[in-house]
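Showing chain A:
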Amino acid sequence: MSDARTDILGRVRAALGRKAAQPASESPGVYLSTRNLSVTERIELFVRNFEKLNGQARCLAARADVGPVLRELLDGRTAVASNSPYLRECGITEIGSVQTGFTVREELKAACASAGAGITSCDYALAETGTLVMLSSPQEARLVSLLPPMHVAVIPASSIIGNLDELLTNVPLPAEQSSSMVLITGPSRTADIEQILVRGVHGPGQIHALIVEEGA
Partner candidate 1 sequence: MPSGRVSIFVTCIVDQLFPQVGLAMASVLERLGYRVDFPEAQTCCGQPAFNSGYRDEARAVALHFLKVFRDCEYIVVPSGSCTSMIAHHYAELFSEQAKPPALPVWEFSRFLTEVAGVEDVGARFDGVVTYHDSCHALRELHVKDGPRRLLAQVKGLTLREMDAAEECCGFGGTFSVKFPEVSGAMARTKIDSIQRTEAGTVVSIDSSCLMQLQGVISRAGLPIRTMHLAEVLASR
Partner candidate 2 sequence: MTSAPIKIKETIADPRLQQAIYTATGRLMSHRAQAIQPALMPEYQELRTRAHEIKRHTIENLDYYLELLESKVTAHGGKVIFCRDAAEVADFVLGLAKERGAKLIVKSKSMTTEEIGLNERVERHQLEAVETDLGEYILQLAHQRPYHIVAPALHMTRYEVADIFTEKLGVKNEVVIENQTKIARSVLREKFLAADIGITGANFLVADSGAVLVVENEGNARLSSSAPKIHIAIAGIEKLIPRAQDLPLFLKLLGRSATGQAMTVYTSFLSGPRRSDEIDGPDEFYVVLLDNGRTKLLANADKRESLYCIRCGACLNHCPVYRKIGGHSYPWIYSGPIGKIITPQFHGVMQDPWLPFASSLCGACAEVCPVKIDIPKLLLQLRSEVVEAKTRGGTAGEERRGFRLFAWLMQRPKLFQFAGRMAARFGPRPAGGKWISKVPGLFNIEPVRNWLSQRDLPPPAPKSFHQLWKERKK
C-alpha cells in the first residue's frame, strides 16, 4: 500500500507521460505591467480609488499632524496600535486611549477583540486599486487591521506605488520576508443576502488612510 504522495505523483506523471525528477518545460514569461507615475500622481490616484471603495483618505503635510487628526477620528474609541516605528514617529503612542507594544499573541488578540479601532502603518499602498499592503512582522501583527471595527492606516506617501505588478517586480518573493502578505482593498463587505451590500461583516466596516507627505 503506497502512500498518498507516491500514488498521486505517480498518477500525475503517468497521465502526463513524464518521469520523476524531470524538469519542467520552458514556461511562458511573466506578464507584469507597470506605469511611471510621479509621487503626486500616485497620491492622487490612491486617494481617488480608496474613496471609491468608501474609504476615507486624508493627506497630511507632516508626521506631527497625525496625532490631532487621529484623536478626532477615534472620537473616544479605545484603540490598539501596531508596533510600527512609524506610528511612534507620528506620536500615536501619546494618545491616551491607544494601547500599543503588544508582543504576546493572546494579549494582542484580547485587546483587538475589544478595541474600537486598530491603527497600523503599512508596507506599501497600491495607487491603481486603493489597496493597503501589509506584511506580518514584529512591527505589524495581523489582527490589528482585522478584529476592530475601524482600521486607520498611517501611510508615508513614499510607500505608495503603482500596482501589484510593481510590488512583485520589486519584491518577487514575498514569502521570503513574511508568513503573511495581505492586500486590503476597501472595507469588509458582503452581498450574500438578496445581493444587498452590507459593510463590516467580519473585517472592519470603516477604513481610514492618513497619508503623510513629509519625506516623500
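Heads up, the rule we're going with is that a contact is a pair of C-beta atoms (placed from the backbone, for glycine too) under 8 Å apart; a residue touches a chain by one contact, two chains touch by 3 or more; residues count from 1.
If you want to know what made the cut, all candidates are chains of the complex that A comes from, given by their letters.
Please read these numbers as outputs of a predicted model, since none were measured by experiment.
*Asks:* Given the complex, what touches chain A, 1 or 2?
*Replies:* 2
*Asks:* Can you name the residues of chain A that touch candidate 2 in the complex?
*Replies:* 3-5, 7-9, 11-16, 18, 20, 22-25, 27-28, 30-33, 83, 102-105, 108-109, 113, 128-129, 131, 136-138, 141-143, 146-147, 163-165, 168-169, 172-175, 178-196, 198, 200-204
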